[in-house]
Every structure is written in C-alpha cells, then in structure tokens.
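Data block below; observations after.
Note that one protein chain is taken out, while the other chains of the complex remain in position.
Labels A and B are assigned to the chains in the order they are written; within every chain, residues are numbered from 1.
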Amino acid sequence: MAKVPVQFTLNGSEKAEFIDSGTTLLHALRDKIGDTSPKGGCHQGTCGACSVIIDGELRLSCLTLAETCNGAAISTTSGLSEGGVLHPLQRAFLDTFATQCGFCTPGMIMAAKMLLDHTPNPSRDEVVEALSGNICRCTGYEPIIQAVLTAARSNSQNAA
Amino acid sequence: MELRKSYFADVRKDDLHEIGQPRPRSDSPGHVTGKTAFFADRNFPGTLHLKMVRSPHHHARIRSIDTSEAERHPGVVKVLTAKDVPHNVYTILILIQIGPEDETVLADGKVRWKGEPVVAVLAETERAAQEAAAKVKIDYEVLPAVFDMEEALKPGAPLVNEYHGQNYYLYDSGECRKVRFGDVEAGFASADHVLEQSYQSSPIEHAPTETTGCVVAPEGNDRFTCYTNTQAMFFTLDNASIILQMPGNKLHFVGGTVGGGFGGKVDVIVEPIAILGAKLTGRPVSFIYSREEEMQISSPRAAEKVVIKDGVMKDGRIVARKVTGYTDAGAYSRHSPYGAQKGAGHYPGPYTIPNVWIDTYCVYTNRTPSSAMRGFGVTIGDFALEVQMDKLARLIGMDPLEFRFINAYRDGDMKAHRQPTEGAALIECMQEASRAANWPVAEKFMAMSSYVKGA
C-alpha cells in the first residue's frame, strides 16, 4: 500500500508521518500521532465530535483526508490548556456541568473556541448557531450554551 | 438548587450535607481537556479490524456460506463463522437462570432479523475488511416473516425462534406474567363508567454519541484484555466466558468510561467475537460499530402495546383496572423477558386500586432484538397509564390532578402484587408540582400526606 508523507503543526508543534493514502485526518491524529482528543462518533460529518481547527477554520477531521493538510496549522482540544491552566472554555464547561459522558466535549469546545475567536461577545443565538453541527446526547444543550456564554463573559472581564 | 426541608421534616434527620450542594464531577477535568480515555482511544500496533457480514433478510434459511474469496482478499487475516464460536448459542440472562439459550453469536443455519451477524471478517485495515466482507457469498432461502406482535401470537404465524418453540416467552406462570388482585369483573360491574383504550409505541434508538465497540489485546499469557464501553462489565465478562468456554480469570475487562449508553450498551454483542478473533489470530482486534450499525443493529427500546381497561366512580375512585401489555422482543430475548415482567410489577401505576388484573407478554417477531433503555418495561407503560388517567378525569369531569390525589397510593396501602406501600411520596410530589406549575387544587388535597393516616 502506498505510504505518503504528511507534515503539519499540531497545537504548535511540528508533526511528520507516513500514512496510507486516503487516511482521514481523524485516523491520522488518533492512531498515528496519538492525539485522541478528537472523537469519532459517526465518521459521517453529523456528530461534530471530531471537530478540529485547521488554519483558523472549523473542520470535521473525519471527512478531511490527512494528505490535504500538508503545511497546515491544526488545533485540537488537547492543546488548549497551557501549563496545566485550563482555557476559559474548559473552566466554564467544568463549572456549568456542560459535560456528562464527555464524548462530545472536545468537539464542542473546538466549535465554541472558533466562535469566541471571531465573536468575543456572542449572543445566545450566535452560540446556538456555532454549536449547531455538534451533537450531545447526554447533557442537554442548555448547560453547554451557558458554558460558552460564561466563558465569553470571563474573557471580557479578563480583558477589561 | 433548593432543598425543601419542610417535607417529611419529622421523619428524617436533617443531616444532609452533600445532597443539595453542587459538587464537581471527578471525571470532568479529563473530559474538558480531552484526556479521558474511552475504549477506542487505546491504540495497539498491529490491530486488526473486524467487520460483520449481516443478513439482508428478516427471516431466511442459510443454504450455504462461501468465504473463500474473502479469505484470499489482500489484508484479510481471518474469517469467522458459527463453527468457530465455542458456545455459539447463548442468552445473556442465563446468568440469573432466565433461559433458554436462544441467540447465536454468528448465525447458524438461519437468520431471524435483518442485520443479524453471519460472518466476521478480520483484516489489517477497515477498508480491506469492508472489501472482503463484500466478497462473502451467502445463499439464503427467504422465509415468511412476522413484524406485528398480535400477528405473531396468532395460530399459524411463522415461528420466529425455534429455541422457544412459540412466539412468546414461556414464564413459569405460563404465556405471560400475571397479577390477580380482588375481583376485576365485579369491579367493572359496579363502576359508573368503564373506559378501554390501547396505546402503542415504536422502537426507540438510544443513539449514543460514541458507538458500541471494544478493543481486545492479547496479553501473551493466554489472557486477553478487553477495553470496552459496555455498561455491564462483569455481566459481559461472565457471558464472554460462557460463549468462549474460557475461564473468567483469562479475561481482563477494562471499562467504566462510556460515551453515552442510556441502556443501549448492556447487551453482550461485540466483546465475545472480538476476543475470539484476538485468540485465533494472536493480534489485537478492534470491533467498533459504524454509526449506521449503531442506529440499525444495536438493540432499541422495545416497541410496546398496552391495553388498559378501567372502571371509575363519579367521585373519582378507580375501582378496577385491567392491563394487557405486549413487549416486542424482536427475534431474541436479550433483556426483554425481564422488561415485560417489570411491566407486570409496575402496573397499575402509583395508584391504589382494589381490583386489578394484569397480563404482560414478551413476544418474538422478526424485528431487531430489543433490550434495555432507561426504565424499560415501565416508561411506555407510564405514558399509557398517565394518558389514561387524563382521559378518565375528563370522562367524569374532574380536575386531572385532583383525580390523581384521590387515587394516589399512600404508606400502608396494599399494592396489587401484595407488597404493602412504604416510603411513598407521590402526594408530596403532586403538592409541590401544583405549586410549581401554578395549578391549584382544593385545600383538602394540599393538606394530605403520604404517611399520616387520616390526613
């Protein structure tokens, strides 16, 4: 089977691997590179658990071929906390009980981060829209929406 | 959160320090950092991928299976059929003596539902397993199928499951679970009104965000570690031990982290065949349901039909209740005989009724086997009972909440299955609901108590 090289940065650090052509980014990250924070809930694009940020855009890693990411900058939830200090979104998900089984959480946090990066003070509707590609079967969406709004507030307080 | 301490104040020591307080969950930090290890996050070099060839028919005899082309497909390491499974016919509740064994790990001679596993393919990659699965040739003779419970119970209906010999589960009480209390016909005769209604539900899929699966790693000493998202660890271990005819101490189950279960991950489905694959190949094996398999193959909540006949007096007392419940087990028992039995125990609901008659049937059809889901055996029954309660209240022109106060069970009342009521709190719940929903009821109901006689 033809192996192809892929090279990109993952949460700021350089990664290079040989993978089978046609491998999805989700499999490359999880099985080759060892970042299991993106989850595979459907491999169809419907659940959002595999959401990652590629070059500043939210993408579904299950539908993205790893080879198409050469030279890209990829971020995942595992790279969010720095020096053991939780990102405001992670803190807020903890504090508002926005995670139950936790399977959807890394994808939710990526989608929420994408929103807050562009819209630091989102309305509730904007939060709902930003999370609309992510499914949670346990928590109920309300605590998750509240977590994102809480994180936005704590960001703006820190900035002030 | 507010904890109302006025309820039951004189029968309870006021020493609750944790309840009513928000406490951080111990697993949340792992969840928000992506560090929580779900079963599929375990990664072993050389893992084989298992794909299942499934029946495209609801009911068919298998004339022949030809796996030769699949076995030759590049990347394929092993192809398993029924003859490879040491104890192929099993039933999960055998652990608590609820038999007979009625389900095949891999179909042997016959398939009884569309999606039933027939052949397991183990290959180096998922793709190779999928391609090889497409090359397995199975010759079927399609048989008539039955999908409706009442049709299945009629004489002459196609026999779904030969291990039962009839299309219902045979309890020690006969063709159904029975509760008999008082004289229900005399109750109907004395009632001001009699209302009979039937209620039906469809199968419901749990749709957990993480699909069912496991990863099995051989330890090199005849022991196998199975990383699984089962909701029933030891139950699964014991059943795997029976199916594989392998002592339990050879099996090491690691789990407890479940990406949503809701009852859908209590069947023993993926682990035994994955362990067998690991045993026969000496390689780690991963068997993870696709989203489509999760939705179509994993057991749903059973479809149910509930027929309720009530006799009610103008003053609001229910004097007789007759319930016939049907639980659609699909082709195999799994947890459904227990679900149907739970239904019998649960009717006639949280009400004190002097004359009760209950029959609950566990019925076999050629549908996807159903199993546990959040309050199975009870949830659909509660829907039916409470809709019936509203209809009865309307029939006699009474407020539906007051109607429930009149019939609510209270401590000391004898329940239909002859357990005296203890620790009831229905009255108090309804009082609180009346306040919270701003749905006032007469003062006398607000003065009632579940446990003070005469109040």
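Observations on the structure shown:
Everything that follows uses one rule, which is that a residue touches a chain if its C-beta (ideal position, glycine included) is under 8 Å from a C-beta of that chain, and two chains touch if they have at least 3 such contacts.
We take it that contacts and distances are computed from a predicted model.
Of "ABC transporter nucleotide binding-ATPase protein", "Cysteine desulfurase", "Oxidoreductase" or "2-hydroxyacyl-CoA dehydratase", only "Oxidoreductase" is the UniProt protein name of the chain excluded from the display. Note that the undisplayed chain, when the full complex is considered, contacts A, B. The chain that is not drawn here is touched, among residues A:37, A:64 or A:96, by A:64. Residues of chain B in touch with the missing chain: 51, 125, 127-128, 130-131, 133-134, 290-292. Along chain A, the points of touch with the absent chain fall at residues 1-2, 4, 20-22, 24, 43-45, 48, 51, 57-60, 62-65, 67-68, 111, 114, 128-130, 132-134.
As a convention for this text, only the chains that are shown with their structure count from here on.
Between chain A and chain B the centroid-to-centroid distance comes to 34 Å (mean Cα coordinates, whole Å). Touching chain A in their complex are the following residues of chain B: 22, 24-25, 27-38, 40-41, 43, 125, 127, 206-211, 258-262, 290-291. Residue ranges on chain A touching chain B, taken from their complex, read 1, 20, 22, 30-31, 34-44, 46-47, 49, 76-78, 80-81, 86, 89-91, 93-94, 97, 99-106, 109, 135-138.
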